[in-house]
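Note that this complex is displayed minus one protein chain, with the remaining chains in position.
Up next, subunit A:
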């Protein structure tokens, strides 16, 4: 039909009408288009008809089945560029067809001559900027910010008709063919004088266009629009001229994950380090505009990039060590602590000076919420280190250089030293923090989060290390006034027991040296004994226990039977539950007699009741550590000795 129309067999008017009605149902065979172009070359068709034809081609461009023949006649199409009326459409068509091979110096020159004749036309500029992507050393240009991106859309009515036909035939609607160029996104905020936080725009590197690389097909990142495209061209993508631009899009980040080139990462680290230093450490010019929203956006973007790549950049690490020394603890706190938890494993020789000293200074002079945030941050850091270890560790030597970009060699024992240092440090922080804040339950909750990570280091992450919480954490948790803390502590003790027993078993089986000393076991036994005798056996404050209080002092307090005051009935955390249970059991009783709960049947019911309240940790602890002999009718002592080594 196209041939028929273009050959003007029936005269110009009919041609126009036929063209207007040509809506393809499925695909347009490229041969038809090629033939039509050949009719164009003959020169008999009126200009307006030619324009119409070109507009038609642009409308149905996505439906042309394959474009190689069209590309083969690129030169012919190019020759039409000088016609004034046809120029915009020809440029648009060329834009869609251009490949690296099509860009030739003489074509560039012709377009530039056209520019001098026609002035600054946006369609010329767009085509030339595409040429610039392929060969930046031939032409350079700067697109003004106010220019509209993309070519003018002439074909809206046609497109509407096209999509209607396609919908009828249930064909997938073609996408908008006017490709938009990716301009640098101008932030609407006031223009900063020092724009080191602005991500550079993607541009292809001039360097790589040496004669050697011209032969192989190279795909520039600027043309990347979809993930399948990335996968197809993975082997021949060239790195952009400014590595910092890769942080701008998630597609580019996928590619960054794949890159192994050290120089590329060094470039990225230089740019990133420079931006961070200028903004936060050197504070020149603007006078420390740290609270601005651009800094916030930048750090958020950096955080999400690091989480996507699942490791931190080395320049972030270096920056943080310097920044911690001057940080006031409140500027962009969530972001800084988030970045801190992404730091890879620090060797134990310098961890104290680099990380612990500044954190200690900040910790002890800060608010409760900051303390909680720091404990949370260190917990995340530990989690990341443990995860990293469980994924990448080899038998005896840990070779970090494969996967992170700080090729420091670290052995297993070095790693364990660092972990040990970190856990001990948090223990010290927690002890003093709890004292300073009066055992605040929020802080206690974060600390118990940390120890939930620590207690499972062996079973969950395969690290043969068991570290007990210090006394300054254990006892405040045990005597806490909210039941959740006691429950969590019980869960932690239960997990410790599991880890220790399985470590002992493995040690006996494989005869490998584990870092579990007698002292650790002793500590554990000590804690366990105390906990059971306090909660279960109602033996508190008696001589020989960990906490001894003078009997006279106890007498002064006028508390009856002080040794029972922290068992599962009288403990301040569980007193409410005991009361509830008492009411349920003996609703008619007016006087509360807690000792009656201690009868055998009621005691079991009470335990069931407690477990049903959601105290899973307590349940697991009781089931694992306490052998319950049911002794009928004896009040006071319940249960038997807990199993211990």
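Keep in mind that, in the parts below, contacts are C-beta pairs under 8 Å (C-beta built on N, C-alpha and C of every residue); 3 or more make two chains touch, one makes a residue touch a chain; residues count from 1.
To be clear about the criterion, contacts and distances are computed from a predicted model.
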Task: Protein name (UniProt record) of the chain left out of view, among "ALA-interacting subunit", "Centromere protein L", "glutathione transferase" or "Eukaryotic translation initiation factor 3 subunit F" - done: "Centromere protein L"
TODO: Give the residue, chosen from A:67, A:322, A:440 or A:526, that touches the chain omitted from the document.
DONE: A:322
Open item on the list: Looking at the full complex, which residue from A:269, A:533 or A:565 touches the chain that isn't shown here?
Closed with: A:269
Open item on the list: Need a quick check: the contact residues on subunit A for the chain that isn't drawn.
Closed with: 108-109, 111-112, 115, 120, 124-125, 128-129, 132, 137-144, 147, 196, 200, 203, 206-207, 241-244, 262-263, 266-267, 269-278, 281-282, 284-285, 314-315, 317-319, 321-322, 325-326, 350, 354, 401, 406-408
